[in-house]
Structures are given as C-alpha cells and as structure tokens.
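Every protein chain except one is present and positioned as in the full complex.
Letters A, B, C and D mark the chains as written, and numbering starts fresh at 1 in each.
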Amino acid sequence: MNAIDMAIRAAAANITLSGVTKAYDAETVVIPPMDVELRAGEFTVVLGPSGCGKSTLLQVIAGLERVSGGTIVIGGRQVQDLEPKHRGCAMVFQNYALYPHMSVFDNIAYSLKVAGMAKAERIERVGAVAKMLGLSDYLGRKPGQLSGGQRQRVAIGRAIVREPGVLLFDEPLSNLDAQLRHEMRVELAELHRRIGATTVFVTHDQVEAMTLADRILILNKGRIEQFDTPKAIYHHPASVFVAKFIGAPPMNILPVIGDGTVLRLADGQVVAQARLNGAYQLGIRPEDILIGDTANGHVVTSALRFREDLGSHAILAVELGGSVVRIATPFGAEIPDHSQLFLNLPASRLHLFDAESGKAMPGAFGAN
Amino acid sequence: MNAIDMAIRAAAANITLSGVTKAYDAETVVIPPMDVELRAGEFTVVLGPSGCGKSTLLQVIAGLERVSGGTIVIGGRQVQDLEPKHRGCAMVFQNYALYPHMSVFDNIAYSLKVAGMAKAERIERVGAVAKMLGLSDYLGRKPGQLSGGQRQRVAIGRAIVREPGVLLFDEPLSNLDAQLRHEMRVELAELHRRIGATTVFVTHDQVEAMTLADRILILNKGRIEQFDTPKAIYHHPASVFVAKFIGAPPMNILPVIGDGTVLRLADGQVVAQARLNGAYQLGIRPEDILIGDTANGHVVTSALRFREDLGSHAILAVELGGSVVRIATPFGAEIPDHSQLFLNLPASRLHLFDAESGKAMPGAFGAN
Amino acid sequence: MTSESSLFSHRWLPLLLVAPLMLLIALFFYVPVFQAFYWSFFLERPFGGGSMFVGWDNFARVLADPEFWEAGWRTIIFMVTASTLAVLIPLILALAADRKIRLALPARNVLVWPKGVAGASIGVVFAFIFNPFVGVLAPLNSAFPGIWAPGINGTDAFITLIAAHVWGGIPFNFVILLAGLQSIPKTMHQAAAMDGAGPWRRIFDVQLPLIMPQLFLTLVLEFTESVTSAFALIDTITDGGPGGATTLLVYKIYTDGFSGYDLSGASTQTAILMVFVVLLTAAQFLFLGRRINYER
Amino acid sequence: ANIEFWYGNTGAAEKAIQDQCAAFNAAQSGHHVTCVGQGSYEVSMQKAIAAFRAKNHPVLIQFFDAGTLDLMLSDAVVPVQDVLPEVKWDNYIAGARAYYETSGGKLFAQPYNASTLLFYTNKTELEKAGITKTPTTWEEIIEAARKLKASGHECPFVTDGDTWRVLEQFSARHGLPIASEHNGYDGLDAEYVFNTTFGAKHLQNLVDWRKEGLVKLGTDTKAGNFTAAFNTGECAMMENSSGSYTASAKAFDGKYQITVGMAPMYEGHERHNTLVGGASIYIMKGHDKAEVEGAKAFLDFLRRPEQQMFLTAATGYVPVTNDVMDAIAKSGEANAPKYATAAVGIESMNQPRTPDTRGIRLGFYVQFRQVFMEETQKAFAGQETMQAALDNAKKRGDELLRRFEQTYKGVRMQ
C-alpha cells in the first residue's frame, strides 16, 4: 500500500452518534435525539418506511447536512463540525448524483484524482471496479446515455473505488434486476470482507437486509425501533412495527383478548393458552402457520380469500377472526383447494405485543 | 362518467408492435425488430437485465422516443407517428420527472387540468389518489422537499389519476420499503381490476412480477426471450437466460453430459436417466432440491460452502460437480449441520437446455 | 434536446412561433445589412444618384489599406482581452455571490446597477477616473511621471476602454452566470464533497463544467458584442485616439462611413467584419458548443 | 407652410436655436418652422442622407464647414443664392462668403452659426509672471511661456492639436495652402501639400515646445481638456473658437482677467484672414413652392441683425453680415462681454485674402480631419517624427481625395 492509498483508504472506524438531532425547519424534525453506535467494520443495514429519515441519517453522518444538535464521533474524533472530506466516508447517493459532464470513467476516478493518484494506477483501479460492476463497456459514456441501473452502478463504483473507512449506501441496488442485484450483493459482501469498512446500507430489500447485515437498524419516524442482528430482528421483533416491517409477506398481526387462561380471536376462537387478561396483539409469520395440521396446539378455522402463486411457493390469504391472514405454503407443498382451511398456529411461533404501545412481550408463551 | 372523464379515461386497448426497432445511433441498437401483442386490459410485466431496453420500450410505446422502424398499433390505430397525447397512455418515469415548480397537488392534477376538468372534481380525484398513495399530508410541498419514496409515489399518482387506457410504469416501486411496496402492489392490482387499463410494468422485483402480471415479457438485449404467464415462465422457462433470471435465488444450472442412458455431472455423478448423447445444461430450482432424501430418484453428494439465513428460510450454497448450487430450505426445516450433504434432484423438477443455444428442451424428462 | 426523436412534430406552429421575430429581424436587420452589402460593390454617393459598380474594387482597396488591418488587429485584441475579462470578472463575482455569505445579497443587487446608467454620462466619469493627474492613478503618476497617460499613450487609452467596457458588461454576465451557478443541484456539491473535493476544487471540477452552457452564452455574446458596445465608449472616452490607438473596426466604419460619407468603404468593411464575426462565432459553436450540451 | 429645419447643435446653442424658431413662428403667421435637433452634425447628416433617399427630408438643413464639398456635389441641395436672388449677399463678410461660394461666386449656403479662431490669455497669470503686454506672435507667446515656466507656472500654453486649429486656421492666416488647386476650389484633382509648407514647421515647433514644457496638450493637463485647463486657470494661454468665450469668461469671473485677440502669427508673415467655422444652412431639393417660401422666410428672419446679435450674445458665435457690427454699435452694448468676440472675430475673418485662404473644398474632408489627428497624435506621443506623420497624413489624405474624385466622376464642380 503506497502513500496515496493510505490517504484514500482509511481504516474502518467506530461511528458513535450521541443525541444527534436533525430538523430541516421548525416543523420538520426528521431525527429526534438519536444515540447509536456502529462498530468498526460492522455492516449495518438501515430499514424504515419511506420518509422516515434514512437518507437524512446518512447525510448527517457524511457531513452533507449539519446536525441540529448532538455529537458524532468517527474513529475517536468528534466530526460533527468537520467537512465531509475529513470524515473519511464515501457515499452512494439515492439519486446517483453523477457528474453529468464527466464520462463514467471520470466519475468513478474523480475521488482518486482529487487524492492525487497517478493516472496509471487510477486506470487500473477504475478498471477493476468497472469490471466488478459490469460497466467495462460503458466507461466512455456520459451519464445521460446510461440506463437507470447502469447509472446506479456507476454511483456504487464511485464510492467503493476509494475503499474508504466508512461506506454509506443509500438504496444502491434499487434499480437493478434480481440477478444483477444478487451478484452485486455477493460482490458487496466480498468487498466488505476484503476492505472491512464500517458500512451503513439503506435498503428496502428484505433479502439484502437479512444477508448483508451484521446488524439491522430499524427506523420509524427518525426513531430507532430496534437495532439487532438479522436473526434477532426476524425472530424477536421488538415491536409490532418491526414485526410488520420485516418478512415478505410481513408477520400477521391479530387482535386477541385474554381471559386469564386463553387468548381468543375477535370471533371467539381460541388461539393460544396464556395466563393473560385484556387486549393484546398476537403475531405469527406467514411461514409459521401450518395448514390442516392438528398435531401442534390449537386449530382454528378460516375462510380462503385468494392465493398468489410466486412460483417457488404460494401465498394464501385467509380470513381469520375478521382480519386477513397471509400464509406462505412450503415449497412444493400441495395446497388443499377448499374454501375452508384448518390452521395450526404453533405456540412456539407466536409473538405477543402490547395492544397500546405495540411493544413485544417476550416470554409470554415461554419460548419467546 | 361525464364528458371530461370520457376524454381522460380511454378504454383499454390492444397494443401491437410489429417489427419495431429503436436505435439511438448507428452503434446503439437498443431494440432489434420486435413483434409483440399486449392484449387489451392485460397486465404485462417487463423483466430484463439493466440496460436491456425496458425503459426504451415504454418510451417507444408512449411516443416519447420515435421508433427507428416498424409500426405500433394501439386500439386499432397506427400510432407510431402520433403525438404522445393522442396515444392515450400515462406513464410513471423511472426518475420521476416531477415538475419542480409545482406542488404535489399540482403535479398530480396537471393532466386533469390539461383535460379541462373542473377544479372541484380535480380536488376530489387528486385527494382520492393521494390518500391511496399516503401522500395526503404532502400535497402542498414541492418535489424538492420530498424523500425519494414520496417522490416516486407522486409520480405514480400523476399517472393513475387519469385512469387512462394504457398505463406504463417504469420501476414505480423501486424506492419504496417492503411494506409500502406490498400495499402499493395491492393497490395497483386493485386499480387495474377497477379501471382495467392495458398495463405495462417494468420492475426488477420477482414478487411484483409474479403477483401482478397476467403475462411476463422477458427482454434480453432488446430481444424477447419469453412472453408468457408467470406460471409458465417460472415452471417452463424457455431458455437458460429466463431460467436464471426468474426465481430468487435463481435456478441452478449445471453442465451435464449424456452418454445415451444417463446424464452425468462434471465430476461423474449421475443426476438423471435420459436417452441423450452429448453436452447439455441441466437446471433445477433451489427449492426443488431435496436434502438427505433418498426417496425420489438419484442422490448426489455435495460439499456445503455457506448458508444464508433469511429468517423465513435459509439458502444453502453447496458445491456440486464443480459448480455452486443453491438450495432453499423449506420453512422451518431443520438443516443438517454436516459439511457433506446428500441431495435428491427429482426428475420431475429437472429442466434440460441445449448447451449451445441455451434453449429449453421440453419433454426431455417426460414431465417438462 | 439531444436526441431529436423526442420533439414536437408540428409543422406550422414552430414557423408561427418564430415568425414575429424573424419578420422584425428580416425587416430591420437583413434588409438594411443587405443594402450595405450591396453598396460594397459600388462607389456610392451619399445622397444617391450616379452610383458606380466597381466589382471587388472596394474589397481590394480595403484589404490593401494598412489602417484597416491595424483596426482589425486592434479589434481582435480588444475582443480577446475585453471579452475574456468581461466574462472572467463577472464569473469570479458570481462564484463569490453564489456562496451563502452576508455580502452576497447586496452584491447581487449592486452589481446590476451599471446597466441602468446611461453610457453618455459614464464615459465622462471614466475619463475623469483615469485622468493621470486627478484620477485614481494620480499618485502613481506623481511618483513616476508619465507612467500613466491615456491621452498620449495608446495602451493606456486601451486599458481605460477595457475597464469601462468590463464595468458595463458586469451586470448581464453576472446575472446569467449566477443564475447558472444557482441551478446546480445541491447533490452535485455533496457528491463532490464526498469525493474529497473541497470548495475550491469544486469550482473547477463541478461548478465551471456545469455552467458551461451559461459560460458559452456569455462568451459568444461578449465576443460579438464587445465589438459593438465598445463603440459608445470609444465615442465618449477616446474618440479613437490617441493616434488611432483605440480605433476599432466598428468605430472606423462609423467614422469613415457616417461622418465621412464613404458609404462604400464603410459597407465593405462592414461586410468583411460581418464575415469575420460570423466565422468566429461559427467556430465557437463548432468547437465549444458541441461539447457542452449534456443532459442534467 | 409647415417646414422642418434640422440642426445638429446641443447645449446652449440648441437652446438659442429653439428660441429663434419660436421667435420666427411668433413673428409671422404665414409659415411654421419645426426645428429638429439631431444631436450632432454627424447624425443630422446621416439622417438627411437616409431621409433624402427615402424622400422624407426637410427643406432646411444645417451643416458644418468640413462637409461643404459633400453637400455641393450631392445634387440634394440648391444654392441659396439661386433661391433667394434678391438678397444682398454682398453684405456677408468676405471670409464667410468665400467658404460657401461656388467658383462662379454664388453663395451655396447661408452662413448661420459662424465662429473663428481667436487667441485667449489669462491676463492675471501673465501679469504675475511679469508679462504686461499680451503676446500676438508665436515668438512672443514662447517668450511669455518661458517666463511663465520660470516663475513656476506649469502650463503656459495649451492646445488640443485639432486639425481646424493647428492646420486649417494656421495655414489660412499665414496664407499657406493645405492642398493644391487652391485647397480644391479649382478641381477635384487636388493633392495635399501641407506637409511641405511652413505649417509643417509650426507643427514641429509645437512638438518641440511640448518637450520643453511650454506647450501642453489637453490630455497633459489635470483638467483633461484644453478648454477646461484654461478655464480653471491651470493653463495661461490658448487658441480656441470664438464660441468658447462665454464659458471662459464665466469661469474667470472674479478670479482672473481674460483677454481675447486674433490668433497669433509668426513674425515676418503677412496676416491673412482666418476661416469661418461653425455651420451654415442649406436648402434641400424636392420641396414644393410653398415650403420653399417658408424656408426663404425663415432664412430671411435669421439673417436679421437683431437675430444674429441674439445668437452671438447667447452662444459666442460671431455675426456674419457687415451690418451687424453697426447694429451692435447702435445698441450701446458694444463693449459688453457678450459681444466681446464679435468685433475681433469679424476683423480676423476680414483680413486680406489669397486664393488659398478662401476655405477648404476637399472631398472626404471630415475623414481627413480624423486622419490628420491620428497621425499628429502619434508624433506628439513620440512614435514618429512630425514630418513623417504629416507625410503619412498627406498620403492617406490623397487616397481619400482620389477615391472621392472617382466617386464623383462626371459630376461638374460648381
């Protein structure tokens, strides 16, 4: 690694946000005080509904938007007042923000040029990145002549070519087809393994989130709902919000009422045993519902509404206690063609949430 | 339906492309001669790799780019030389293309205003659309003050508010989170059911394609690889290209050699009986591979490389005959933790393709 | 529009749209100019009557006249220096005024004022400012007598003209360039900042390339208009002197033709000037214009 | 009839002209004149050319001395003497007549706002330097200048080197030709000769004196303009048009004393007349009788002594008919400052004449004035010698004359 490399490549660094807030103006407080620590080298995926402040969070870390309050520490240095270029971050913009006047090559090479890297080395580095992104044929074109996906890849190339200490991705794969997306995902994972940058990755894609993330950060209106490993998020959602946000289709949520011994649906059917009193929300993932199975726990009756065939499997939508419940059938399973289905909701797969706050109540059924 | 409604709402119409070609310049022939018929009211999803010409196809239909050759017939009228506004199409642009100087309301209402709809009715119509898209709170904002997903929804609203005869969507949901995306998908399906517009929908999302499409059109470098129902596409891919393009993870493709009685992998293991001689490509979907199952057909041995846990299920990557093969485990299945796995590739689930052309060879194993 | 395929394809409407302007231009520009071209092939008497066809004689004469070439050279030198400065200085000012600093707002206002002030009074004022004894350079002159003498020294007179020209050129170019700068999307700055380019560097790598259309506009207009707008200044400040040092071609045409009644000679020079400027502008379009029309 | 009169003057002169127009309209009811200011002689002429071509021209137009030949050959004007044969044209002072006369002695234009060159001194400053006698010759001027300089005066004599001043008026009063054919009066084939006359020596002297610090150019002065330099007291002597008297007197008021006399001669040269400057009025062709009648009435009106006195008083232009001096004398204000230039101006123009001091009748002469200025300025700046500059000016001037000759081939000189 030569001197220029040293200048460009920064070591992966801890990122600590303490009491960070961001408001565009008095009315639009996008991020209320936020405390979070992203560990050096960790791959964090940020998930959250549209407009919840994901892009804003990245921009605040990058130094493109000034914080309205709080401190940001990257690699031990307070950076909230530093310029972007002194923070050692690279970023893929949601809208690409390519330089319209530069060719693809120049777009990617620009940060290297700014860092003073020799031309020959630039060509080599850019060449390698372009190959990885499938852009080798387009290096001479201007962004205006590229398709959406091609532009997005250029934006990725521009960020990763520097191999920086902190990599910020704002929905970098949203315009790619599944196959390419899959390839890119593998490449990004590989890249992360190789350069080990602390990575913050905004996406809407569940698969990306589950496979890439060391930890997933779930944002809701600028607030952190949960920040944990993919597994924990999936299997132990901290709230109804998280539960409904993760999984495709998402977890089914049913209002239930406990009478001290059992939980009943709105239509009175018993779904589980529990020594609870009052109203709750019961969650179960579509793939955890067993059809026509009487072996494990309570069986409820439901009416089939419609089915979606996804090729690999099908999604059934049934009506249960006044709510629509989605069921993912196992691969290759034969689905009974009745209009009435008997469902088994295994107790070990049930999640219980507070009716008011939506907070998870772990341990309600022992296993969880 | 009043007179203005009549003017805006056009009846769904057949779209027939005959020999349509499009080249931006001599070198970039994006669409070689294409013949295709989209039936009135049909929902067509266009899938294809980045840069294959999807956006171009939509623009050609819309009349935003002139064809370099061929004819386009919409609803019985030759339209290739007509102005966009005489074609009765509405479109959602990949990059939104919102009017920066107009509020969200005005953006959505603009086409109605152009059509001369009375203000009161405009307010009502836009209000309904905004509600459906979750934009009611943002009607007064300018596009510059919206998040990426919000902008995308405005773009959708702008197209659907007219309830036109032909709806063209260019990756309209790519910037939405899974939940919203799911909701939007349902809304769009509902909308399509209601107004019945002939719809062409470009997406990269498999689930969207499978659930929304009446038929899926698969493009490869501007050529139609297959145009069929989702089921047929998934279960009877016409080529390796299609097979690999659909499914997440995609179909596994293995080179095999037939010796007249059986097909063998590169490492010599027998995978299927077949009276074929020579080199072929064998396809099997990740979810069709059975683990440790000796009941159905041949069993092969493979080495486990890594596993991806997606929450609902896991993907195993194994090495088989020198290729990496992905296996989707059934929901909730316990996966043996060995480094060696015995796999069963059921004959009924195998796909055979020509080694050279990649074309499917249906009937090679009877069932397909 | 780069790809010509996405354009309106009406047949009559565009003609209708350009018609009013084209009509005015035909009537009040091309007919008069054509008339002038016509005269360049005649020996024309001012009040008409007895004009004599002389073919290319006028051209031969003008091209053989050293004064014409000198005025031509001066014109080119003026075009290059004055128009470069008249774009460069507003550009620097616009770059400064584009920043969010307190001075930016008043500056945006004040820098447009010269346009509102009539040339007649301003020429007098500039002559006064550059007066070697009482003007701003007087201290310099009393230290080194004779170092600044626009009344005697042609170069000094030239500098005076350029200073006045730039002064008058600031508003238009400043406004156009600033508007260009302001329309650069914020994300462009952000992306470059992320790439490690500081604000100074972004000026060259992002801002300037992105306002190329505006820069091109101002440069082309300056190049052509410096030829013409210099006229009023020469007329009020130097009268083409000293010793003809500030006699640019337009001024020479004016004095030859319209105070000296040599309509033929003036027309001939007009024709040559016109051809020259057209060629120059065409060259600018070919070599610069092509490259800078990229899509945002 | 309603007639139009186009003139080029601005400032005080314009105001006086407008007053005269108003007076004419008030004085009679037969005609109405609209006096249209065009901003300058040049623009007035350009417009006249365009208007004449478009048959849109006025009946009366004023133009300045240097354009005389252009108008004479234009075939656009009629000699005033043809239109108004009854007028006693002899009453016009000889200097003014000569300038606008055809070779046959017919007056072409009616002299109007006339001026001539005079010599001004700042008496107060001169006396301070011990000069009690106002200089009248160049030799005396230079002697005075040396004294002034010795006494610490920075700027003894100032000029702008204008063609009219340093060439035309100098040559005329020294009896020197500017061009052959008696300055073009005898044919279009004239050639410039000024580079070979004593005038060349004078110009060389000016260069030398400037080097010595005795003479300054307007641009060498603080005021930046030679008249202003004199008026502010910065410079002690100048030669200038009679028209500048009013302003100078006003500026000097209470501070300095002014003298005004005939422009200086070199010793040993016989004094001849100075040329009439300013402008005259032409009658344009192509108008009906009624309009011509109106034009005649207006010209008659302007010729009246009291009108000339009015113009003189208001502007410093000198009267052009001999009877005006009597009128001034009769008015009892003969010594009033407003008439200070009248007597000396007329006297200067009435000095003995030679065929070379009638005036200037050379083609493209306005352009030549520019050429002359351009070249001599180079000499003053030290870029070339004065002789070289004059030779150059002659060469370029001759080219202009030849082209003029070619342009008017076949036109008979009147």
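FYI, a residue touches a chain if its C-beta (ideal position, glycine included) is under 8 Å from a C-beta of that chain, and two chains touch if they have at least 3 such contacts.
Convention: contacts and distances are computed from a predicted model.
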Checklist entry - Given the options "sn-glycerol-3-phosphate transport system permease protein UgpE", "Inner-membrane translocator", "Nitrogen regulatory protein P-II" or "Hydrogenase maturation factor HypC", which would UniProt use as the protein name of the unshown chain? => result "sn-glycerol-3-phosphate transport system permease protein UgpE"
Next on the checklist: Of the residues D:Thr227, D:Gln351 or D:Thr407, I need the one that contacts the missing chain.
Outcome noted: D:Thr227
Checklist entry - Which residue numbers on subunit B touch the omitted chain? => result 59, 62-64, 83-85, 89-91, 93, 95-102, 110-111, 113-115, 142-144, 146, 151, 158-159, 162
Checklist entry - Which subunit C residues touch the hidden chain? => result 1-4, 6-10, 13-15, 17-18, 20-22, 24-25, 27-33, 35-36, 89, 92-93, 95-97, 99-101, 103-104, 106-122, 124-126, 128-129, 131, 134, 136, 167, 170-172, 174-176, 178-183, 185-187, 189-190, 193, 198-200, 213-214, 216-217, 220-221, 224-225, 227-229, 231-232, 250, 253-254, 257-258, 263, 266, 270, 273-274, 277-278, 281-282, 293, 295-296
Checklist outcome for this item: Note that subunit D touches the absent chain at residues 4, 8-14, 34, 36-41, 43, 46-47, 49-51, 53-54, 56, 115, 160, 162, 222-225, 227-228, 231-233, 240-248, 250-251, 255, 315-316
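Just so it is clear, only the chains that are shown with their structure count from here on.
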Checklist outcome for this item: More Cb-Cb contact pairs, comparing C-D against A-C, go to C-D
Checklist entry - Any idea how many Å lie between the Cα centroids of subunit A and subunit D? => result 93
Checklist entry - How many angstrom lie between the CA centroids of subunit A and subunit C, rounded to a whole number? => result 57
Checklist entry - Just curious, how far off is subunit B from subunit A if you go by their C-alpha centres, in Å? => result 22
Checklist outcome for this item: Among all residues of subunit C, those touching at least two other chains are none
Checklist entry - Which subunit A residues touch at least two other chains? => result 95
Checklist outcome for this item: In their shared complex, subunit C is touched by residues of subunit D numbered 42, 45-46, 49, 52-53, 67, 70, 73-76, 217-222, 224, 364, 366-367, 370, 373-375, 377-378, 380-381, 383, 396, 400, 403, 406-411
Item to check | Touch list for subunit C against partner subunit D, complex | outcome: 43-50, 52, 61, 67, 127-128, 131, 133-134, 149-154, 240-244, 247, 255-256, 258-262, 264-265
Checklist outcome for this item: Per the touch rule, the subunit A residues reaching subunit B in their complex are 24, 47-51, 55, 94-95, 145-150, 152-153, 171, 174-182, 204-207, 210-211, 230-231, 234-235, 244-250, 285-288, 308-313, 328, 330-332
